[in-house]
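One chain of protein is taken out of this complex; the other chains stay put.
On to chain A.
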Amino acid sequence: MHFNSKDIDLYASQKDYVDTAVVPLIELDLTASGMKASAGASEYLQSLTVILEKQFKGRILLLPPISYVRAADRTELGGQLKKELSETGFKHIFYLTTDPKWRSVDDLDNVLWLPAIPTGDMDQSFKKSVMEDQLRQVLPLFTKEWTHHS
C-alpha cells in the first residue's frame, strides 16, 4: 500500500495482514558533478519500490522515500527511524537503498542494498525488463523473511 490517506484507511482496518513496512533511503547529492547520478539512483530506487508495492500491495506499506544530505549521520538517522517504526505494529521492516554507507550501519536489520542502475536513459521496454529483473532479485528476500518469521 502507498502512504496516502486512502490506503492508510485500508491499512488501519487490515493491520493484521499488512505487517511489513518498506522504507526507501535516498542520499541527496546536489553538487554539480554528483547531481545526475544522485537523481538516477533516486529514480531507480523509486521505480523499484513502486513495482514492489504492486506485487505485494496487500502486505506491505511503502513509505515515502527518506531523503538526506551526504553529510547526514546514517547511524543516527537509522536509530530514529527504527525507533519511530518500533512504535507501530509492523512485524517486518525492510530498508531499501543504493547508498553504500548504510552497509556499515549495524543496528538496522534487513537493509537491502542494491547498486543503482542508471535506467533513466534507457528506452521504455528495456527499462521495464531491467526493473523486472531487479524485482526478481528482491522478491525472494521478502518471501523468505515472511516464511521464517511469521
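As a convention for this text, contacts are C-beta pairs under 8 Å (C-beta built on N, C-alpha and C of every residue); 3 or more make two chains touch, one makes a residue touch a chain; residues count from 1.
Assume contacts and distances are computed from a predicted model.
Missing from the rendering is one chain, named in UniProt as "Menaquinol:cytochrome c reductase iron-sulfur subunit" (options: "Energy-coupling factor transporter transmembrane protein EcfT", "(2Fe-2S)-binding protein", "Menaquinol:cytochrome c reductase iron-sulfur subunit" or "Xanthine dehydrogenase family protein subunit M"). The hidden chain makes contact, of the residues A:67, A:80 or A:143, with A:143. If you put the hidden chain back, the residue from A:18, A:62 or A:117 that touches it is A:18. Although one chain is not displayed, chain A still touches it through residues 10, 14, 17-18, 54-59, 124, 128, 139, 143.
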